[in-house]
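Of the protein chains in this complex, all but one are displayed in their positions.
Order of writing sets the labels: A, B and C. Residues in every chain begin at 1.
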Amino acid sequence: MPIDLFVDLLIFVPAIGAVAVLLPRNNPAAVKMIALGTAIVCLLLNIAIAFDYYGTTGSYGIGSGSVIKYMTDLVWIDSVNIHYITGVDGLNLPLLLLTSILNVIIIAASWNIEKQIKGFLCLYLLLMFGMYGVFLSLDFFLFYVFFEVSLLPMYFLIGIWGGPRKEYAAIKFFLYTLVGSICLLIVMLGFYFLIPKISGAEQAVANGKASFNMIALAEDGGFQRAFGQGGVYWTHAKWFFMLLFVSFAIKVPAVPFHTWLPDAHVEAPTPISMILAGVLLKMGGYALMRINYAIFPDAAMWAWFIVAMFGLVAIIYGAFCAMAQTDWKKLVAYSSVSHMGYVILGLAVLTTAGRNGAYFQMIGHGISSAMMFYLVGVVYERAHHRELGRFGGLWNTMPAYTGLAAVGFFAGLGLPLLCGFPGEALSLLGTFKASDWLTTAPEWVPFAGAGAEALVITIGIIAATGVVLTAGYVLWMFQRVYMGPAKPEYSYSGRESVQPREYFVMAVLAVFAILLGVFPSIVFSLTDATFGAAYAGLGDLVSNLASLVGAN
Amino acid sequence: MTVETVSNLLVAAWLLPVAGFTLVILFGRLFRDHEKPAWFTVLVMGTSFVLSAIALWQYMANGMEPYCDPWPWLAIGEGKFLEVGPYVDEVSVLLMAMVTLISTLVHIYSVGYMHGDPRKSRFMAYMQLFTFSMLTIVIANSLIQLFVGWELVGLTSYLLIGFWYEKRGPQLASKKAFVMNRIGDTGFLIGMGIVFFKFGGDLVLRSAEPGLGIFGTMAANGMNPLDLSSADQWWLTIAGIGLFCGAMGKSAQFPLHTWLPDAMEGPTPVSSIVHSATMVAAGVYLSARIFPILTPGAHLFISTIGLITLVLAAVIACAQTDIKRVLAYSTLSQLGYMILAVGVGAYTFALFHLITHAFFKCCLFQCSGSVIHACHHEQEMPKYGGLMRKMPLTAIAFAISTLAIAGAAIPYTEYALSGFYSKDGIIAGAINYGEAFGRNGMSWGSLFYWGPVIIAYVTPFYMMRAFVLTFLGKPRDKHIHDHAHEAPWTMWAPQLVLALFAIIIGWPMFRVGASIHATAPTMLTHDAAGQEHLTMMSQGFDAHTEMAHGFHLTHGFLLHGFAWIIPMVLAAVIYWNGFAITSRIFGLPVLKQLHWLVYNKFGFDGLYDTIFVALCKIVAKLAAWFDRMVVDGLVNLCGWLGKNIGFAVGGFDDQVVDGAVRGTGRSAVKLGGVFHFVQGGNLRVYVLILLAVGLAGLAVVVIPLALGWAEPAAASTAATATISALTQ
Amino acid sequence: MGLSYPPASEYWAVLPEMILAAAMCIILLVPVLPPFRSACRRSHKPMLIIGILGLLGAALASAGMLNQWFGTELPDHAVLGSMLTVDRYSMAFKIVLYLFSMFVLWMWGSITSRQTRTVDGPDYVSLILGAVLGMSLMASASNFLMIFLAIETASFPSFALAGFHKTTRRGSEAGMKYVLFGAVSSAVMLYGLSMLYGVCGTLDIPTVASVVAEQGLSVGVIVGFVGLLIGVGFKLSAVPMHFWCPDVFEAAPIEVTTFLSVASKGAAIILLGRLILTLGFYLPDTAEAHRMANGIATCVGIVGLVTATWGNLGAYYQENIKRLLAYSSIAHAGYMIMAAGLVSSSLGGAASSDVAGIAVQEPLAYALLFYVIVYSFMNFGAFTIAASVARSTGSENLRDYAGLGSRQPVLAILLGCFLMCLFGMPGTGGFLGKVYLGFEMWSAGMWWLVAGLVINTVFSLYLYMKPIIFMVFTKPDADRPAVAPVTVVPAAWLLMFVALIGILATGIFPDQVTGWARSNAALNYRSRPLFTPNDNRTIAATMMTADDETPADDHGH
Partner (left out) sequence: MTTALTSIGLSHFLVLSAIVFGCGLATVLTKRNAIGILIGVELILNAANLNLVAFNRFSWGGVPVGAGTDAVPAVDGLMFALFIIVLAAAEAAIALAIILNFYNNFASIDVERGSTLRG
């Protein structure tokens, strides 16, 4: 089956490309072409996968059981029963598409880097390798390995091609993420020892052996019973959930684990900021859905309030921080913190609407944040500073660019018919919806019962105010940078004017921003079939609660 | 023609402008001059109007049934969706026709007004986008689509107000408008959220099949908003007020009203359509559309807001000297009327007034635009006067609209300008509402009809004031007066058309009000609550149509068409010589301060700037400080510790990566000082440490033996006990 | 019972050691013989080749015995008067040891400076072989006397090697520090051993273990264990016996550093593992014994933890790459010690299993073996690169690595890989090695050891990032004299890629290696002492191993 092959090719083509990039001797053009070619090949593979998946899965309608397709399952490290499992489902396919599209765009965006372009692209392709691996791997250990693999290239990409305080930002990024991955490691040790001890009829995972197969764990009755509420490992489950949450919250990043993000963004070169905000942050959200919420549904219910608080704080706090920034790029970086808060909130409340919203927010923010960072980069390349106070009148001097900028920033602002809106709206609506299941939830769920309604409404109201703050800082920025009388120092002409290549990058992103905003079903038609199944313990909360009541 | 076709016609009319926008924004720059793109947009709007006109005619002629055509948009899981799509009933077809007509006229007007502006085609494109957004609201059947349109009109209003972004005023005004609207939208979101989890998941107002949609769900669950005992009362009230917050933002109701006057910084065509005729009325439209879920609590809230707004705005309008600001405040006041109408239950009259008001207020703004255009963008009325001779057509149009807004009618007859009919219905409804309070022994309820009644006398006054100051009397600024000239046809023609509509649109023969009222059953009968509202409102309607009952005599002047004469005469007398009289009056001590206060709009702007804006910025600064100092500071804490340990052990090393966190890094480097010290290269130190540690370890395990465990067997326990004691 | 001479078959068990000894003798004698004298003066090649052949032969011999190529099973009990336990565990390590030493010789022959090669060629090779001999004895010692002999046999050549730069002050200083320090620690160990003998009446490790299992810890036993820990810890450079390590590693020739950093520590950890496992094996599965095991594990664990932390933190200051790697090797020894103390992992084997005495699979032994394998690969790679840089620039200072990333990208990338492997980046063997150790600690319930391992990993990040930061980020500073361009000899490339393949193979496709290590992680606890203690207490081990027909009968004399 060629598509199965494509899925694995998707992981390894970038690795091959990374090697191939090293071959040509002092011939930057060839290097760039190789890199671009690799990205395009990946994109084509990915599109083929997407079409086949859509064609065979159809859209809309809850899948029953696992809808993982094109699954490859090879024994990797037999001694610990670690497998090489890759597969595609609605949970990772849209993110894969996002990654592929952004890769092409970003390689185009980094076309004019002179400094060691070969090394840059080689590292970037390695990063691609890591990203595809993270999204495609369905084995916990494999996931962990790729999670780390994606870390190192980023360290160097920031550390070598970054700004004045690049080493600082790079090592900070590295240390933060390392702490996160160590939490993962501990959970993995836990799996290794606890899973074999699970006994019971439904224990189908690895009959007495450890298993890191995330899909199997999510669906295995014995595992769910043991790690579910009232199960033997209920306490462990809660610990594991929080450890995993911390390690992914660092990646997302959620306040207070976010301080690496502004530094990393400010120091990183534009293309790297784009991929960092566009895809790497999404790894955290994706992992939350794939691991935390799918494997520990009960712990997720137990932790809903804590997680929701993380999301809420991120939304409001990030927005306020963004408002106070005078560095343009920092503002955008903090806006990422605020926007990813909706992802966490939407996941926390455990409603289908919220989950859809969270997922769409990841895709939409992937486009809009990448675009915003590029918009900043385009000006930074010419003005060589990012002081919001010193800009002004760009609307006059670069009208076409400003038109595209409006699309980008208003998408970030969450304007309807742009990619920022559906995610936010659905997350918020889902938050309100949470009182449905909370009122009927068992008493071990925090704040369960009739009082839940008021609490949930309060959370929703606070979260909704984030919308105003967003409008505040985006518009203020827009006014300071683009409005006002034209300043001569920012009027560029000739080869200083915005190049067609740059217009291409911005235009493609703008098109996707509008496309996703007007037809969000592009995403939902791919995800919807999975979201019922990937959350066997969670998708249908009513039946889940019933089973729990049965369990007790 | 079937109703599906009508719906498709409307959809076409709805989507045409966005096509026009796209084409112009992308390819407009290809043309040397801006005229071709501009006229192209006019053409597009015209087509759109024709389509919706046909739709209107067909719908009315065949007396069709309401029809909705849901499109799935946002997936909310389990195969369910938030739906968008057109909803066709009398109200939507009427409003479609009205908006497209006015938009077409304003497009033509803009062609003239924006002549020579370097960004004219972009302006026209924005207008197209705005029309599309407005139609999105008008045609919406689901809250989510309403919200989409809501935000889009907000955006276009932002772009249009800030069209002359080089100037500081428009920058601030546009930002203010957007943020204020967003505050309202937050309420909208909240209300939407509550509705989402309480009444039907798809946020559709009316569904084709009963039992679905918001109203349908309510009907199916037997929720009656008027039934105070029902458990959902509370949620319904919150939801209603939340959604109404959106209306407050968009319709600039108190306390979110301050953005509208500032919005006059935008080009006058913008004011004429966005900030008078259509967008600001969207709030009224929303409130009317969600009427069936409004509880008595929500009613009280809405009517109070409406009352405050209409009084406040009217008073302020009397003191303004900027012609556009006068019109802006009169718009606020009229919006107050409409909101009040919704609050008191006469929402069909709110819609009716929305339509009539749209025509005459749009006309008024266009006239003021022509005047400003003629007077070198001078907007201060003290500089005007006696322009009637210079620009008669404009003056006529202005006069007609003034009469219309004043609710002029031939006494004791039914013959009147459009404003009379709609406003009268509102007042009748208000009286009803007040009476209802009175019946329950709450005499203060009478405020709800004294307010609108009195302001019904004030409105003609300040409108006449504006007219006199502008067109009559002697010219007060020679220079301006000399250069003044009649506007080109592209500007006066639309004014006359609008004036014509301002006269006739309300006439019963055109059945506008009646057909809107006819929607009441279709809007309401889905639920029990609807029936109650129906009766409650038809009382108001009958009161208006029959003019029979007792309270008519008490308010005879208004209801028999006298209310406009006296204030107008008064205004004409006072202001015939400009500000000669008033300046003397307001020279008096107390009145002086009073006038100052009113002139400065009761200082709401200053209040908001000082409190909310400043507060927000302070909080932001605090947050950023906290982030830098505390959150990052915690991360750097180990670095700090390390540094001090480093001082203790001495020996620094700064060739490693600089910066604070490599916190672990730094601290460990300094810790390294210890090892640096110990690893002194002195052999005997090494051996000493070795033996010391060895003997210590020995002691740890031997001492317990010495302490009385003679027999070795127990020694193991003793040793392990001490060891574990040491390690825990 | 009584004095029984070991049967001739038992001598086959030490075939590899014999080959080594023979090679050593040849190397010592041949240059003296007139016909070869001049040839040996001219070049070090012949000696080198003999040495390599000797090691290769030894490796083949042990591999052959492991896989019964010679048709002889491995002896099922300690041979040669129960001096040596020749089981899969020790054999597997010996193969690693021999091959590693072979590569070290190769590296010395190809990379290091000509002067050291020709003049002292023969001595050098013979010293290496001698040390290897001692280490392989350490790996399979099953008698305290043999432990002492083996440690000394491994140490004496190491002393000489450490001071191999005779003419330099630093060389001689390092040699002296090493020898005096070693002498003191071994003397203390001996004192401890004498106490142990006093309590148990025998030096046979399984017997001692069973006696301890019976009597529990008495003062003598504890003194003995502490002394033993000091002696083994000296080879392991466990804190506080580590002081010699950085100084010696810095001053010694780089390939000697390589050799010591892996071989001697590996042998010592294998020895420690055997001691602990044997003790655990003979302990009964009682709560009492569990407490004792817990106590010992705690003690050793603390030593390991302190060692690891000390090594990781102490490295921050270092500017000399050899010194840096010395600290890193201390840290890695610490990781291994942390796991090596887990007595409970083999607890109650004797009582529970009827297979007692026949080779027993031990997960702990497996983890240690695997770690040693990975460790030898990654350390060898790192040191090879350091050697090649030193060869062309003559400097071991990290500042002279500045800009290496652009001057010699491939070399820099390789060094980066090895350092990341030492750090334990997933996808490299270093990570799996740590994971296996972590598994052992967790399953022994020593979660605080796991935490310590994790935290130390974080600490170590900076230590391994430091050279990378120098290579990639820092510019060569102007005040230092410009260093010569780095040129790498082909042999060095070969060695590096061997090491690279090693770490990647152990990291990405570890199943071959892990499977091999797992199948060879089998210990043999059975002993047959020449002299049986003469008190009337019956010693568990000897009774267990005493077959129906007495040894005297099969091998009469």
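Keep this in mind: a contact is a pair of C-beta atoms (placed from the backbone, for glycine too) under 8 Å apart; a residue touches a chain by one contact, two chains touch by 3 or more.
For clarity, every value in this text was computed on a predicted model and none was experimentally measured.
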**Message:** In the complete complex, the chain left out here touches which of the visible ones?
**Reply:** B, C
**Prompt:** With respect to the chain omitted from the figure, which of C:S43, C:S194, C:Q361 or C:S395 is a touching residue?
**Reply:** C:S194
**Item:** Which of C:T72, C:T168 or C:T487 contacts the chain that the document leaves out
**Value:** C:T168
**Request:** For the chain that's not shown, point to the residue among C:Y89, C:F103, C:Y282 or C:Y317 touching it.
**Result:** C:Y317
**Item:** Interface with the unshown chain - residue positions in chain B
**Value:** 676, 679-684, 687-688, 691
**Complete:** Residues on chain C facing the left-out chain by the touch rule are 1-3, 144-145, 148-149, 152, 156, 159-160, 163, 166-177, 179-180, 183-184, 186-188, 190-191, 193-195, 197-198, 201-203, 246-247, 250-251, 317-318, 323, 531-536
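The criterion applied here is as follows: only the chains that are shown with their structure count from here on.
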**Request:** Point out which chain occupies the most central position, where each centre is the mean of Cα atoms.
**Result:** A
**Complete:** Of B-C and A-C, the pair joined by more C-beta contact pairs is B-C
**Asked** Taking each chain's centre as its mean C-alpha position, how far apart are chain A and chain B in Å?
**Response** 33
**Asked** What whole-number Å value describes the gap between the mean CA coordinates of chain B and chain C?
**Response** 77
**Prompt:** Which chain A residues touch at least two other chains?
**Reply:** 167, 171, 175
**Request:** Note the residues in chain B that touch 2 or more other chains, in rising order.
**Result:** 657, 662, 664-665
**Prompt:** Along chain A, where are the residues that touch chain C in the complex?
**Reply:** 75-80, 116, 119, 144-145, 148-149, 152, 156, 159-160, 166-167, 171, 174-175, 178-179, 182, 185-186, 188-189, 192-193
**Request:** Spell out the residues on chain C that touch chain A in their complex, using ranges where they run on.
**Result:** 406, 409, 420, 425-427, 432, 435, 438-439, 442-443, 450, 454, 457-458, 461, 465, 469, 472-473, 509-511, 514-515, 518
**Residues of chain B touching chain C in the complex** = 651, 653, 655-657, 662, 664-665, 668-669, 671-676, 679, 681, 683, 686-687, 689-691, 693-694, 697-698, 701-702, 705, 712-717, 719-721, 723-724, 727
